[in-house]
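Note that this complex is displayed minus one protein chain, with the remaining chains in position.
Then we have subunit A:
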């Protein structure tokens, strides 16, 4: 049953339909935020947002704009549901890792509404697989009330340099200390481990620094374990924005460049 004829008939009953020519694009993003089993999906006419939370201290959101999808139809202002992210990823990769260039898995994701499962139509090389994943009542994601007006320090770096720093971070340290300041040291990552401490300094005029806007000196310590999931996102991204607000809350935003578009992550 070709996908196209099916869609014409059933489209009216779906409250959300999203199609991608290459499911890899979605699965890569989702892999980066899979540090917990469940994810809350909320779709708006702007795009799809996937949220994963950990013990009320850490929240990861992946925003995939509507423009990234080849087809994105939404019949309501907000569609929300919760699914098991691991299962979803397994389905997206159901054809295995494709090593042949030019061969990709096409995806059509359909959701009928509250109480209905999330239906995935996946096609590769003429073979179609239909997956139905049960959805759950979406939990309310925490609102950390991190708003742009409260941001005291903001820095945008090219991911390349941060990738290296993160891969070398001393894991015996329980915390990662981030110092952002309008004066020396402008942006510093510090660890305090068994053998001593280490500092990674990025000067504000470095090639790697795309934007440097720091209003006051702030030094905050964050638990290393909470930052670990972000390394996957870092690996995928090309740019990172690091923002702290007046409360010391840290927001890391990763820009993932797709072949033809951009997907933002935070």
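Going forward, a residue touches a chain if its C-beta (ideal position, glycine included) is under 8 Å from a C-beta of that chain, and two chains touch if they have at least 3 such contacts; residues count from 1.
Here is the rule we go by: contacts and distances are computed from a predicted model.
Only one chain is not pictured, and the protein name UniProt records for it, out of "AP-2 complex subunit alpha", "TP53 regulated inhibitor of apoptosis 1", "Cell cycle checkpoint control protein" or "Golgin subfamily A member 7/ERF4 domain-containing protein", is "Cell cycle checkpoint control protein". One of A:200, A:222 or A:249 touches the chain omitted from the figure, and that residue is A:200.
Although one chain is not drawn, the whole complex shows that of A:208, A:224 or A:255 it is A:208 that touches it. Only one residue in the set A:22, A:42, A:161 or A:220 touches the chain that does not appear here, and it is A:161.
Subunit A residues in contact with the hidden partner, per the touch definition given at the top, are 161, 164-165, 167-168, 170, 193-203, 205-208.
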